[in-house]
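Showing chain A:
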Amino acid sequence: MISITGLRKSFGAATVLNGIDLEIRQGEVVSVLGSSGSGKSTLIRCINGLEKIDAGKITVDGFDVSKPRELSEARKRSGTVFQLFNLYPHMTAVQNVALAPIEVLKVPRKQAEAEARELLHSVGLTERADAYPSQLSGGQRQRVGICRALAMKPSYLLLDEVTSALDPEMTSEVLSILAALAKTGTTMVFVTHEIEFARSISSRIAFLDKGQLIADLPTEEFFSATGMALPRVAQFLSKMRKD
Partner candidate 1 sequence: MRYGDFTPFDIVLLLQGLGVSLALFVSTTLIGLVIGTAWAVIRFYRVPVLMQAVTFVAELLKNSPVLVQLFLVFFGLPAFLKINVTPTEAALITLSGNSAAFIYVIAVSAIESVGRDQIEAARVFGLTRWQILRRVIAPQATAFAIGPLTGLLVNQLQVTSLISVIGVMDLTKVGNILNLRTLKPFLVWTAVGLLYYLTAKLVTYAGARFEKRLRAHTAWKGL
Partner candidate 2 sequence: MKFDLSILAKHIPFLLEGAWLTLQACALAVIGSLVLGLVVGAMRTSASPLLNRLAAIYIDIFRNIPFIVQLFFFYYGLPEIGIYIDAFTTGVVALSIAGGAFTSDVIRSGILAIDPGVIEAAQVSGLRKITIFRKIILPIALRASVRPLGSVFINLILTSSILSTITLNELTGSAKIVASNTFRPFEVYFVLLVAYAALTYSVSILIGMLHRYLNRHQEEGAV
């Protein structure tokens, strides 16, 4: 379980997250929605320890991410996929995927690379396994990014606007992989702008507005009368549907 209580985070004078309480249980797919600047990405970056939190507590399976000793355990349990892929530019797709298993989990190189190839095969990149990131399209890069996160067999997958840098065609190739993952019961925290897609795969929606969690509802409730009763949610949904 990922448990967030009383989370506060500010950058200088700007408060980005202002008292967030959220729990994500094994097997859930939680989409985090909200307009740009609402703190969605910062939330992910707090969970994986890339940002130091100012107040509150975040634990991943009981490991406190603000304690350096426990952070590495927490990080072993979650995998992150980034908006801009952040692949290692000097490594092939296989090497990108196999690096952490080899170095962190001490999997023998041969085995790790075989498993990496299998993962890449499962996302349709069999032919491109030995290509470097610069030789791949955006969608292909992001699929490698997903494999890299999955290679560590994480309990939780953190997805930070993973399709925002992709054109529509590439977006759909990445989303179809995520939909398949959701079906297999992978726990996901999904920060996104893709409302309809979020609706189709999520069990729950968390809605952030100006650093506060103003809705945390089962998906269908969020998109029905309960959600629409909240003015900010109604406003957000109508604006997003217009775009």
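Regarding selection, all candidates are chains of the complex that A comes from, given by their letters.
Annotations
The rule we apply is simple: a residue touches a chain if its C-beta (ideal position, glycine included) is under 8 Å from a C-beta of that chain, and two chains touch if they have at least 3 such contacts; residues count from 1.
As the structure is a computational prediction, the values presented were derived from the model and not from experiment.
Looking at 1 or 2, the chain of this complex that touches chain A is the one numbered 2. Residues 48-50, 72, 75-76, 78-80, 82, 84-90, 99-100, 103-104, 132-135, 138, 141, 148-149, 152, 165 of chain A are the ones that touch candidate 2 when the two sit in their complex.
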